[in-house]
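What follows is a set of notes on a single structure, which appears directly below.
Shown here is a partial selection of chains from the complex, left in place.
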């Protein structure tokens, strides 16, 4: 039993891997938060997409008027999809990067800049900030992922 | 050579990791199934989006009438996107959780409840079941992922 515990905690005992675990969990939780923000806007703006979601508002035309798109809801949904498009590569490439033996300080720099840039991106999208706020935060996180991918390909 | 095999099977020899491997594969296969369900509804409802997909139905207006949205197709696609939004965090956070040394029984509880809830969510979306069926199954899987994230952050 203790042998198994040793095996299971081996990777997480590595400092770089532990940093990867922390920042990956943070960005994935941030991405999950977009679901709650979407739900919040759907409920406050009364803008739904599934007929069964508006059944409690009454029957027929009374309920149907809430089956509509809303600019704020669509904005959150675009932010959520952009998270998926950019956080999925970070999680995959970041894992391989963490296992490729980088210096802890270099790895932390990558993970922290990515995480900070994606949090900024969300604020830039939802407030919204004037461009190039959103564009720059997107580009910084993108560049960090490319940098990690380069290290993985060089090592593997 | 045998040294390498040992290394490669080391993680998968760990019981918690083996459970993670099984349930992650099941939920990812379930998510992949949504592609086949979408294809099924596109073909039976004759509702396509790419002009090249309807070329076999004839030329000009004859084919163009099949370039349309269909309520059932859109419903499956929403279920597929909801899978992506929720199964991606499970796969990423679940891996880190499995490596954080949880008790096997606790880990199994997390993996099984998540998997069950996401399968229920798909049925609730596609049948569709009246609310809060879909909402509850979504929330249960969401809470399980948050619980695993908490364990990862506490350990790392």
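Letters A and B mark the chains as written, and numbering starts fresh at 1 in each.
Just so we're on the same page, contacts are C-beta pairs under 8 Å (C-beta built on N, C-alpha and C of every residue); 3 or more make two chains touch, one makes a residue touch a chain.
Small disclaimer: the values here were computed from a predicted structure and weren't measured.
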{"item": "Copy number across the full structure, from 2 displayed chains", "value": "3"}
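Definition applied: only the chains that are shown with their structure count from here on.
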{"item": "Gap in Å, rounded to a whole number, between the CA centres of chain B and chain A", "value": "17"}
{"item": "Residues of chain B defined as touching chain A within the complex", "value": "10-11, 13-17, 75, 78, 81, 84-86, 88-89, 92-93, 95-96, 98-101, 128-131, 134, 142, 145-146, 149, 152-153, 155-156"}
{"item": "Residues of chain A defined as touching chain B within the complex", "value": "4-5, 7-9, 11-12, 18-19, 21-22, 24-25, 28-29, 31-32, 34-35, 49-50, 52-53, 55-56, 80-81, 84, 87-88, 91, 95"}
